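For this depiction, one protein chain was excluded, whereas all remaining protein chains were kept in their positions.
So, subunit A:
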Amino acid sequence: MSTQHSRSAARLMMAPAVIVLLAWMLVPLTMTLWFSFKNYLPLRGGDLGWTGFDNYARFVTSSAFWPSVYATLVIVGGVLVITIFFGVLLALLLDQPFWGQGVVRILVIAPFFVMPTVSALVWKNMFMDPVNGLFAHLWRFFGAEPVSWLSEAPLFSIILIVSWQWLPFATLILLTATQSLDSEQLEAAEMDGAPPLKRFWHIILPHLSRAITVVLLIQTIFLLAIFAEIFVTTQGSFGTRTLTYLIYQRVLESQNVGLGSAGGVYAIILANIVAIFLMRIVGKNLDT
């Protein structure tokens, strides 16, 4: 179909994108790998030679490692459960006919467009502050002792902030999937007398399963990398130091580049495991 001429033209057109992305992927990655096998402390002696797999071993045996794995799992897991559960409910609700659909949809999607530093600081100060926050006002109104959210329930607080940011994403994608549901099938089930819960379980949920998987995978990749929300709220204290934040601290704050790079390699491997599943779904869709 396409001629030899158009093929070489196509290759030429693709070259810039392929080359810059290849460089973007390979150069820093190679450097991270390189540093991860070195004892490299820029502020304390610089390059102190090769250390084999020492950094890899030290990263996972340091006292900060398991707590950071725990924090990462709780935050990622918590946000996933909340956003997918409420995302499905919201998608089903917004799919019903009601007055002002357009406006409500805009209201629901809005948090996704708020930059992470703004949403984290607004929640931290104006809602969760133990003295002047709205929650404190509300607690006092009911005669309860105000909670110092970010120090007393730090993981929950971060999960709440991040869920608020990502619920719109989950809702929007699940809503898109809901709208492609065959309404005749639902009507038939309704006429056969299937109760709402059964219809949800046997027709709606299976239809949404792929969209849910996609939301799960995409969000996992982005959630593993959350940074700003922790940077401007707790700075990793009170047990909110995630794997990403731990690596950031090792590399930039304590300038232990070798150790941080080994952590970086772990993070890359972890993200790739999730990515493989996502790519499989995306790749399947490319054929059709």
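The definition used in the following text is that a residue touches a chain if its C-beta (ideal position, glycine included) is under 8 Å from a C-beta of that chain, and two chains touch if they have at least 3 such contacts; residues count from 1.
Quick note on the criterion: contacts and distances are computed from a predicted model.
J.: The complex has one chain missing from view, so what does its UniProt entry call it, picking from "Lysophospholipase L1", "4Fe-4S dicluster domain-containing protein", "Carbohydrate ABC transporter permease" or "Tryptophan synthase alpha chain"?
T.: Result for the unshown chain: "Carbohydrate ABC transporter permease".
J.: If you put the missing chain back, which residues of subunit A would it touch?
T.: 2, 6-7, 9-11, 13-14, 16-18, 20-21, 24-25, 27-29, 31-32, 35, 90, 93-94, 96-101, 103-119, 121-127, 132, 134, 137, 140-141, 164, 167-169, 172-173, 176-177, 180, 183, 187, 210-211, 214, 218, 221, 224-225, 227-228, 231-233, 244, 247-248, 251-252, 257, 260-261, 264-265, 267-268, 270-272, 274-275, 278-279, 281-283, 285-287
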